[in-house]
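Right, one structure below, let's go through it.
As you look at this complex, bear in mind that one protein chain is not there, while each of the others sits in place.
Up next is subunit A:
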Amino acid sequence: MSFREKSNALMLGAMVLIFGSYFGDLAMQAQAGPVELNIGMLAAAAFALVFVGIAGHIAMAAFAPAEAGEGSDERDRNIETRGSAFGGRVLALFALAALTLAVLGYPVVWVANAVLAGLVAGEIAKGVSVLIAYRQG
């Protein structure tokens, strides 16, 4: 498994765990009553993702310094491009959903979280696509 593949797996796992927890909390709040935009919770999730990303990459590079120094080649770029295109399509679907919520007059908190869910889902879709592409060749 190349450094890029490990990096993708790390960020995919972190994204699923951190934002899965964020949206899980949001769902529980919604069951308890009206939900308010919680910038602190969002900032904590974003900070956790950045921290896990940096710490994880440092750890991976420390264990395999030669791999970490490898640049990307044409296959890496092809896989990245295909993954980005797939993630972009998922993001577009969520953007349409957010637009629909806005048109229907839903509170800003739901529209904002729908956009955030789109960004997260787009990145997860890209990560899964890249993971599969690396495994398939």
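Just so it is clear, contacts are C-beta pairs under 8 Å (C-beta built on N, C-alpha and C of every residue); 3 or more make two chains touch, one makes a residue touch a chain; residues count from 1.
Definition applied: contacts and distances are computed from a predicted model.
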Inset, instruction - Determine which name in "Glutamate/aspartate import permease protein GltK", "THIF-type NAD/FAD binding fold domain-containing protein", "Tripartite-type tricarboxylate transporter receptor subunit TctC" or "Transcriptional regulator, XRE family" the UniProt entry assigns to the undisplayed chain of the complex. - result: "Transcriptional regulator, XRE family"
Inset, instruction - Name, in rising order, the residues on subunit A that touch the hidden chain in the full complex. - result: 2, 5, 70, 72-76, 78-79, 82, 129, 132-134, 136-137
